[in-house]
Every structure is written in structure tokens, then in C-alpha cells.
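To start, the structure under review is shown below, and the notes come after it.
A single protein chain has been removed from this complex, and every other one stays in its place.
Right after this comes chain A.
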Amino acid sequence: MSAPAPTAAAPRSSAFGRATRSGGLALGVLIVVASIAAAVAAPWIAPFDPNAQDVLLVLSPPDTVHPLGTDAFGRDVLSRILWGARISLYVGFVATLAGVVIGTVIGVVSGYYGGLVDRLVVAATDVLLSFPQLIMGLLLVAVLGASLTNLIIAIAVTAVPAFIRMARGSTMAMRERDFVDACRALGYSDMRIMFLHVLPNILDELVVMASLWLATAIRTESTLAFIGLSVPPPTSTWGGIVREGFDNLLDAPWMSIFPSLAILAVMIGLNLIGDGLRDATDPRSPQ
């Protein structure tokens, strides 16, 4: 709790102030926004059709026409990365969003009510979390079949237990606070207390974790694409481009290096955002 100051600044502005003062967060936002912008604008800024083959320019190193070179089919790597960003980022965002929403709702309800249902949820969560996240995604895609929707479902499912656990823990901590009892004494419905009072108070932590999970989701998609369990070719995704370049890694390293750098940049950007947000929302961080 903040020091008793009757006329202090509004809380939003102080959190916002802390957020903007941290350079890492700004840099992270810049990288991620730039990536999203590039993905959205791909149809207009990509110099070539990502799937247009040019047999005369196979495995061409970077030059002025193809700034990131071409692949084994003569396709422009830059265009493929830009178009691939659409799939990779889309899958990452949608899967994380679904995972956050489903996991949070289950976690808040389970943590709020407790009891037998809560125990079952915890048990189920523990089972799901005992699988390494990648194995889980792999398993699901293998069972469901590789398609865009299944990929999103698989990655979302791996995110759900983590968010259940987090939302449940935070909700239980909030339940100990008197304001939840005050709400109950005022006759508010459980729904109102859970989603209008508990949820806003745990949102900070959820947003921080979501930004870090977004990085994980994008990485998982890339990994699954690398082992061929993503959207079928010729559609490009970042992991898929790395994989395609892998066969010619020694002759034409640019094919794998550039999409890898794109993945790396987005990972770093999202982690910077996550850390920056955590610092900004932590009242103990230095002013």
C-alpha cells in the first residue's frame, strides 16, 4: 500500500511514468510493433510473391534485388519472412489470447470457490503441466492434424494450465483481502466479485505473464513448423523457412539465419515488454 498521502498523483500516471522511463519496455514495444506492422503490411511491402519460384535464381545470396537472398526454389526470402510473420504472429497472438482467457476464467472461478472442483482443477493442471510444453503441443498437433486452427488449439492448450495456476493463486490471495468480504457483505453476486473485483486486481500479473507466454507461443509455433507440424507448405511460417533452409545450411546460410533473427528479435522484444511491465506494475520498483 502506498504511503498515506491525501493528494498523490493518480495511480495510472505513476505506473505509466515508471513504464515509460524504462528503456527496455520502449525498445520491446518498438520491436514488437514493428514486427506486427510488417506482418500486416506484408502484401504491400513484400517485394515479391512469397511463393513465386524463379528457377534461374535458386539459392542466390543476398543482393540488391533479393536483400535476404532466395531459397532452393528461387523464392525471395525477405518476402517469405514478411508473409511468414503473418502466420507466426497470428498463431502466437490468437493462441495466447485463447489460453489466457480460458485459463484465467477457470483459475479465477476455481480459486474463488475452492472445494472439490478446485482440487480436481489443480490435479488436472498438474498433469498437464507435467508434460513439457513442446511435447504437449507436438502431441496435440500430431493427433489433431497439422492445420492453422489445430495449431492454435494445440498452443492454446499448452498455455491454459499455466494461466489456471497463476489466476487461481492470485485469486486465492485476493480472497484473503477484506474487500472481497466487504463485497460479499454488500450482497454482490459471486460473478460480480470474481470478474469485476478480483479480476481487475490480478490483471497486472496476468498481462505480464501473457506477454512472456506470447513469446513462448511464437517459439512453439516455430519449433513445430521446423519439424514440419505446422501449416502445410508452400505457406511460409518462420519456423518453416528455417527448416527449408536447413538442407542448404552450409551453402546458403541466409535462408535459415534471417528468419531465425526475426524469431529472436520478437522473442527479445516480448521479453523486454514482459520485464518492463512487471517492473512498472511492481510498486516496490524504484521510482
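Please note the rule applied: contacts are C-beta pairs under 8 Å (C-beta built on N, C-alpha and C of every residue); 3 or more make two chains touch, one makes a residue touch a chain; residues count from 1.
We adopt the following convention: contacts and distances are computed from a predicted model.
Chemist: Look at the options "Bifunctional protein PyrR", "Glycolate oxidase subunit GlcE", "NADH-quinone oxidoreductase subunit F" or "ABC transporter domain-containing protein" and return the one that UniProt uses as the protein name of the missing chain.
Modeler: The correct option from "Bifunctional protein PyrR", "Glycolate oxidase subunit GlcE", "NADH-quinone oxidoreductase subunit F" or "ABC transporter domain-containing protein" is "ABC transporter domain-containing protein", the UniProt name of the unshown chain.
Chemist: Which listed residue, A:55, A:116 or A:186, touches the chain dropped from view?
Modeler: Checking the options A:55, A:116 or A:186, the one contacting the hidden chain is A:186.
Chemist: By the contact criterion defined above, which parts of chain A meet the unshown chain? Give residue numbers in ascending order.
Modeler: 1-2, 4-8, 10-11, 177-179, 181-188, 192, 197, 200-201
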